[in-house]
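Yeah, one chain of the complex is gone here, protein chain that is, but the others are all in their spots.
Chain naming follows the written order as A and B, and within any one chain the residues start at number 1.
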Amino acid sequence: MCAPITVTTGGAVSGCTGACQVMPQILASLGILGVLIWNFRGLIGKRLNFRKVNS
Amino acid sequence: MAVWMKRFILARNLTLQVEITNVCNLNCKICMRHGFERPNGFLSLDNFKRILDSGNFRYVGLHGWGEPLLNKQLFDMVRYAESKGVSTNLTTNGTLIQENIDNILSSGLWEIAFGIYEKELFSRVTSQIERLIEQKRKRNSKRPKTYLDITIYEGNLEQIPELVRLVPELGIDAVILHRLFNVYKVDSSVKYISEEEEEELFARLRQLASLLKLELYLPPKHSYPCRIVKRSIFVTLEGKVTPCTYLPEFYLGDALEQGVSKVMHSKAYSDFVKNMKNHPICSKCQW
Partner (left out) sequence: MVRKDKSYFTLREWAIIVPLALASVLINTYLPIKSITAHFDIPGPAAGMALFGGFIFVLWISLAHLTIKKKYSGIITSILIGAISLFIHPWYGIISPSWFSLYGILGLGFMGIIIELMSKSYWRSVVGGGLGNLCCLVITWLAIGFHTGTWMPKEWAPFLILGAIISGAIGVLIAQGITMVIKTNQPR
């Protein structure tokens, strides 16, 4: 007997291994990144246009 | 990371581990149970309810230093916890599955691990595990998820890949491996494997798992506070709260008098977590 299953599996109700264990955090990061890109789209667009004009 | 931040992040993931009995029908040499001098007994359903209701937990592990299937009220505890929205799990030595198949499948138990560390014991309980999984399939049930739980030590090092190979054949859902705890009260003949041997074993098992398309959980590098303390809290049969299943005599408070939540927010608990690295037992633990 030892520690509970949820300690060894990282608290997952249904398990997975590797990167998929942090998929919620990956999705969370993508969500925040998406929001930030959208918020600064003006700045990003300007930078891209500047590069186009100069190339 | 600050203690409060960890507490915040893990608040919803916390597992309560309750020792519902310290009676066992086996006497495994890797177990520290035979080193204890506590009286044997069973936790009552009423006390279990009081302990569970004294905190906000996501999971409850219904085992400690004894065989949980020996407690006659086990499945009433499972039903109660599930009705409260707390997911249940337990680790058993597998010897009493046969007479409990119906309860295991109908009580709502979320996860069950077969804590078997040697081929000899595994072959003794194989037929019971097979029957359980067969019944689970017949009932078209997803619960409980099944695990083979193996403690790694010198004596079973060569057997582990063989045990893992049997898992898909039996229809067990996943394999959990963890390091031995041998700091005190464990048979002195039981030895750790070396770091090199561990690396080699894990590489071999990863290969095997990808070949067999097997769900495999290997222990991460040991850190402080360790994953047991970060993710769980242990309550002994007597209702004493301890930070870890391997510290059953290191009491931080009383679950039946104070409640688990109060103990976890006490100075004693915070101090333990902060100074865990220097704790005489934790500092030697590799789990």
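By our rule, a residue touches a chain if its C-beta (ideal position, glycine included) is under 8 Å from a C-beta of that chain, and two chains touch if they have at least 3 such contacts.
Predicted, not measured: the structure shown is a model, and the values here were computed from it.
Visitor: In the full assembly, spell out which visible chains the left-out chain is touching.
Guide: So, taking every chain into account, the missing one touches A, B.
Visitor: Would you indicate which residue among B:25, B:40 or B:56 is in contact with the undisplayed chain?
Guide: Once the missing chain is taken into account, the touching residue is B:56.
Visitor: With the full complex in mind, choose from B:83, B:188, B:223 or B:278 the residue touching the hidden chain.
Guide: Only one of B:83, B:188, B:223 or B:278 touches the chain omitted from view, namely B:83.
Visitor: Determine and list the chain B residues touching the chain excluded from the picture.
Guide: Interface residues of chain B facing the absent chain: 8-9, 11-13, 56, 58, 83-87, 142.
Visitor: Residue-wise, where is chain A in contact with the chain that is not depicted?
Guide: Interface residues of chain A facing the absent chain: 12-16, 20-21, 23-25, 27-29, 31-32, 34-35, 38-43, 46.
By our rule, only the chains that are shown with their structure count from here on.
Visitor: Going by the contact rule at the top, pick out the chain A residues touching chain B in the complex.
Guide: 1-11, 13-17
Visitor: For a test of understanding, state which residues of chain B touch chain A in their complex under the given definition.
Guide: 13, 15, 17, 24, 31, 33, 58-61, 63-67, 87, 89, 91, 93, 110-111, 113, 115, 145, 147, 149, 151, 173-174, 176, 178, 181, 209, 215-217, 219, 227-228, 231-232, 244-246, 287
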